[in-house]
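Have a look at this one.
What follows is part of the complex, with its chains left where they were.
Here the chain labels run A and B in written order, and each chain numbers its own residues starting at 1.
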Amino acid sequence: MHGIKLAAKRDENHRTLIRVKDVSIGEGFVVIAGPCSVENEVQTIKTAIHVKEAGADMLRGGVFKPRTSPYSFQGLGLKGLKILAKAREVTGLPIVTEVMDPRDVMWIAEYVDVLQIGTRNMQNFSLLKEVGRAGKPVLLKRGMNSTLSEWLNCAEYILAEGNPDVILCERGIRTFETYTRNTLDLSIVPSVKEVSHLPIIVDPSHATGRLSLIEPMSFAALAAGADGIIVEVHCNPCEALCDKDQSMPPEMFLEMMRRLKRLHSCMGRALEVNINEVH
Amino acid sequence: MHGIKLAAKRDENHRTLIRVKDVSIGEGFVVIAGPCSVENEVQTIKTAIHVKEAGADMLRGGVFKPRTSPYSFQGLGLKGLKILAKAREVTGLPIVTEVMDPRDVMWIAEYVDVLQIGTRNMQNFSLLKEVGRAGKPVLLKRGMNSTLSEWLNCAEYILAEGNPDVILCERGIRTFETYTRNTLDLSIVPSVKEVSHLPIIVDPSHATGRLSLIEPMSFAALAAGADGIIVEVHCNPCEALCDKDQSMPPEMFLEMMRRLKRLHSCMGRALEVNINEVH
């Protein structure tokens, strides 16, 4: 693929495994869950405990929010990071949060375990270079209109700065379909596996924007060979400050996790391939 | 959904089961397979026997081909239909073929078991009305740029003429991604299930245009809740007159069918839902 060097597979079996504390991304099916935004301590800790108990591997939560309008809630910033850190302390879950400004990368990297680059910033090259030097794994979301080639070139920006730990995340692309918020492109999963050694996870929450579609698309992501999912869970979706229509309540998430585990385990046997256990 | 009457679910459990000889579409996971084009008798019968032995439920084969250029191979027409009918005689597989012209519907309906409407003709309203009166089930492909609402309105055109047997088929939509030929929109599967009682199958061959992606996307289609797939298989892909890059050779198809069956069977147990057996 044009321009790709470090992001390209060296050979058929070349795969990168990324360690985030006890979690390995790239060999099992990892579940990252949590609220769209960190709103306050109670909401965040409560949600974190729920997702931990349901079996999630990592906690997500936004503290800097890229919002279409300058007048929308922009996130809690540093205060939110401290709440996330506390949630990690309580649950032991590693935390992932989005960074939007190259000036913030270094100090945010002190607080979190994984730095997320959002879809609108996929081609924010200054930001990519900065997270390439931050010493923490990076979760790189696909631009909502970008091609595989453009996306892997953005991973290349990070890798070229010396950071080998890039987790790709498909989060839906813009199409003319209006029933869903975006269109989840699951064929990108085996496509990435063909050309790159980097792990790829899927975000069914942003991709569909519909609570009822998150579970079937998570099953489909697993079957397509994804290395995991990232899901919006909120202890009280009705009161969520953003994305309330797609935030899963804890009981629904718990039930989905049960079914995902059973599906994952049977798939390994059925396909006689080395699908790793949910750790 | 706007404008949908007959295509809409009456209640939560409303599902339509379509019988095509011994095959039921809408309760199990149906596999329709065969060549893009009927090229000659040997190729067609040979491929038909292969897909039958591998466990396919129905045979597909084009005899009228909608081609971008008027100078490309346009299909064998009536001669091709006779070959398809012979393949059905040999294998017992029901046959499905595309119709493109309202003037041809009635006599083609004499030969085949299912009439297919291709993606370019999804909004060919004269054709839709005609197949609505033809007394045979219709496989209605999604327009490569159409929304769910537009698609279901096209199904409504057929249903409104008195034909209750419409099978929807997702075949990929046009996006900016160039790695795949189109982008398979699997979220349309559970979306259709939410608003309509009609069965929906998936075409991973046209959607991806890449041999290597057909299997993972078939697994994903199954996991997303699709009622089946339609796959291009050719007894000798290198010599195919069209779509040679995405035509599966028989051994590859056989292996995929084995894995699909095991996956299908374990999924029913794992998800504790009423996923029907591959019949």
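Assume a residue touches a chain if its C-beta (ideal position, glycine included) is under 8 Å from a C-beta of that chain, and two chains touch if they have at least 3 such contacts.
What you see is a predicted model; the values in this text were computed from it and never measured.
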| item | value |
| --- | --- |
| Complete complex - number of sequence copies, 2 represented | 4 |
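The definition used in the following text is that only the chains that are shown with their structure count from here on.
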| item | value |
| --- | --- |
| Inter-centroid spacing, chain B versus chain A (mean Cα positions, whole Å) | 34 |
| Residues on chain A engaged by chain B in the complex (per definition of touch) | 145-149, 173, 175-180, 183-191, 194, 207-208, 210, 212-213, 216-217, 219-225, 259, 262-263, 265-267, 269-272 |
